[in-house]
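With one protein chain withheld, the remaining protein chains of the complex are depicted in position.
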Amino acid sequence: MKSTIARKTVVLLGGLVLLVVLLGVADATLNNYYLRILQLIGIYIVLTASLNLTNGFTGDFSLGHAAFMAIGGYTSALLTMPLAARALQLAELPVWFQEFVSPFPLATVLGGILAALVALPVGLVVLRLRGHYLAVATLGLLIIVKSIASNWEPVTRGARGLSGLNAETNLWWAFGWAVITIFVVWRMVHSPFGRSMIAVRDDSVAAASRGVHVFRIRLVAFIMSAFFGGVGGALLAHQLTAITPPTYSFDLTFLIVIMLVIGGSGSVTGSVIGAIIMTILPVILRDLERRFELPGVSQIIIAAALIAFMIFRRQGLMGNRELHPSTWFMKKPATPASVDAPQQ
Amino acid sequence: MRNIRFMALGVSAVMLLAGCSAGGGGGGGGGDSDEIVVGAVYSITGSQASIDEPAYNGFKLAAKEINDAGGINGKQIRVAFSDAASDTTTLTNVVSELIENDGAVALGGTNDSTFALAAGPIAQAAGIPFVASGATLPTLPDQVGDYMFMACYGDDLQAQAIADYSMEELDAKTAWALVDQAYDFTTALNKFFQERFTANGGEIVLEDSYKSGDTDYSAQIARLQALPTQPDVLFVSAIPNEAGIITQQIREAGLTQPIVSGDGYDTPLVAEVAGDNSKDVYFSTHVSLESEDAVVQDFVAAYTEEYGTGPENAFAALGYDTMNLIADALKRATDDTDPAAVKDALASTQDLVAVTGTISYPEGSRKPSKAVSIMRIVDKVTTFVKVIEP
Partner (left out) sequence: MTINYILQQLVNGLALGSIYALLAIGLTMVYGILRLINFAHGDLMMLGAYVSSIFISATVVPILLAVLIPTLLIAVMGLIVERTAYKPLRGAPEVAMLITSLGVSRLIQNSTVLALSPQPRAFSLPGDLTKTVNVGGIRFTQLDVLTFLLVIVLMVLLTLYINRSKTGMAMRASSENLQAARLIGINVNWAIGAAFVLGSALAGTAGFLWASRYGIIDPFMGFLPGVKAFVAAVIGGIGSIRGAVVGGVLLGVAEIGFVGFLPPEFSGYRDAFVFSLLLIVLLVRPNGLFGASEVERA
């Protein structure tokens, strides 16, 4: 047993070193355009893996992820905005605030924390619902947050949005947060807590009767998901350097949901695969659009592919299995997700 | 343990991207000496399409005319384009792609200030000049930096023009304002209009709002009608999609005051949607396409021949002017392969005769001061009223 743990640690560290080397190589060789796409992959991994906590693991299908992203994005943007841009855009805010510029890492975390804080009361309310009703209620949350962003002029500047941010998001932040998100989500899922989550998803009545605090489990998952949603929103804001209410639209939520279901909700590695595929596929399709001058076709292909996926492989590429290269050279570890679940 | 598989995926992703860069798109590295690559940043799908598509057509038309006339300094212009799809993430990717992969020496495009604020800094950081076609935020060049230029006037100019016109020619003392909260352009236009109107002694009796995409304005209109005294003019700050439907609903409700607005009203949709109700509408815009001016008439004729329909709106002319602004700078630049030289040439643009008026950049400014055209719609027909010089 001891040797297994040691070997796991070695593999883990080796993996991290390999990632750092690869990112270093990419950073040194790729041009800004490809770095941009790679950064997006990192950001989408954060978003998809965190959405998986609710939509995949506790089975609470949320359409409100972009709402938390917006909270994280706006919060961090307000905190990091350079003084020059601030004087121009935020003249109505109190003076102490106009002089306080937060470093990017702190702003990212604070964005996540604020999203989590909002998720607490929201979760207490909407998690009383399940299934479709929860989906529509969280969609409502997104629309409400967007309305606030569009109308709260002194802080969000309404439709004009916040611009002139520094392009702080780089390869290291994007993938650093991706690794942290994966690590946290993985630890949550492969713990007694995670087994409770899956029990809640598969049969909440049975779980409750076995003493699982169903509501608390769902609430914690919802809040954690919101935290990383907020972080992802902050990373995106500092990649784009200008955000407006439509930046965090229903389209964005929908994109993350597609990434999740294509990868396989209920699988952490699936989220990663889904995020990678659905970042690169639109880029390739846009290239085809460009070459054959057929604007709009990529949207149709993606929508049609999604429908086909739901019909022929609705469990996603990974289902709720995990990709385990470590099993190539050691015996298969037990995945709690393999508790036979008919859902997804 | 688990991270290794992400590394594996990371590897494949990196390799895939590297493969893309080696294979696709990478061909046009900008090194060819017989062509000059100019990037066009427009959204021909999504919410921006109705104004960006004509602008992109105008942009291409200008490039074609230049090439047919022998190109610039003996080189042909290649317009590099990829659809920005009215989405900020895609837009920023596209700008980066045009700079890095296509090797564009200058960029032109966007008719939306918020998009310009996202696209501009990428070009600024890469040291590539960017000419905004129709993004009318007056502070845009100052906010982005010395590589950002505007082909159009700022909203302050057109809002002041229409406010002055309302007060001087329409004898307005009081106004009602209806504002679309969803756009930068509409909120800014409203702000500048109200500033000018009240500064000159006018009064805004009520400001009401809506959000682009709303289709029912009955509540706002009923509130307007419930006012104790009716305002002299109705100022509507709307984008083209809603301009017709708002006019229709205002007139259907029996209100007859003049409706005044900015270039958001420069769309055939006003006459088409409002039909017989499209009367007594005044708006400011970049150019009157009905103008007798030879430059305008030539442009309209060329556009009609190329695309089978006349220019849909003034944004077509702005796209055309954007390309010509860039071409003029390329001709004058000390080195047409050096973006910094092109930037310097752009900054010293003087008296360039363009469809939307003569363009000069005053010393230290990258925003032209141009004339504003006031147009009037009477019974479905748009007519030119007057030009207001800055």
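By letter and in written order, the chains are A and B; residue numbering begins at 1 in each of them.
In this text, a residue touches a chain if its C-beta (ideal position, glycine included) is under 8 Å from a C-beta of that chain, and two chains touch if they have at least 3 such contacts.
None of the values given here were measured: they were computed from a predicted structure.
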Identified contact with the non-displayed chain, of A:25, A:87, A:106 or A:310: A:310
Touching the absent chain when the full complex is considered, from B:269, B:300, B:346 or B:375: B:269
Residues in chain B touching the chain absent from view: 44-47, 49-50, 53, 181, 206-211, 213-216, 218-220, 222-223, 225-226, 240-241, 244-245, 248, 252-254, 269, 272-275, 312
On chain A, residues whose C-beta touches the chain left out of the figure: 55, 61, 125-133, 135-137, 139-141, 143-144, 146-148, 150-151, 204, 214-215, 218, 254, 257-258, 261, 294, 296-297, 299-300, 302-304, 306-307, 310-311, 314, 343-344
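Just so it is clear, only the chains that are shown with their structure count from here on.
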Interchain centroid distance [CA atoms averaged], chain A/chain B, Å: 34
Complex interface listing, chain B residues touching chain A: 1-14, 16-18, 20-21, 24-25, 44-45, 81-83, 85, 87-90, 92-93, 96-97, 99-101, 113-114, 117-118, 121, 125-126, 139, 143, 180-184, 186-188, 211
Sites on chain A touched by chain B in the complex: 8-9, 11-12, 14-16, 18-19, 22-23, 25-26, 29-34, 36-38, 40-41, 85, 88, 150-151, 158-161, 163-164, 167, 175, 178-179, 182-183, 186, 236, 239-247, 251, 268-269, 272-273, 276, 280, 282-284, 286-287, 289-290, 295-296, 299, 322-326
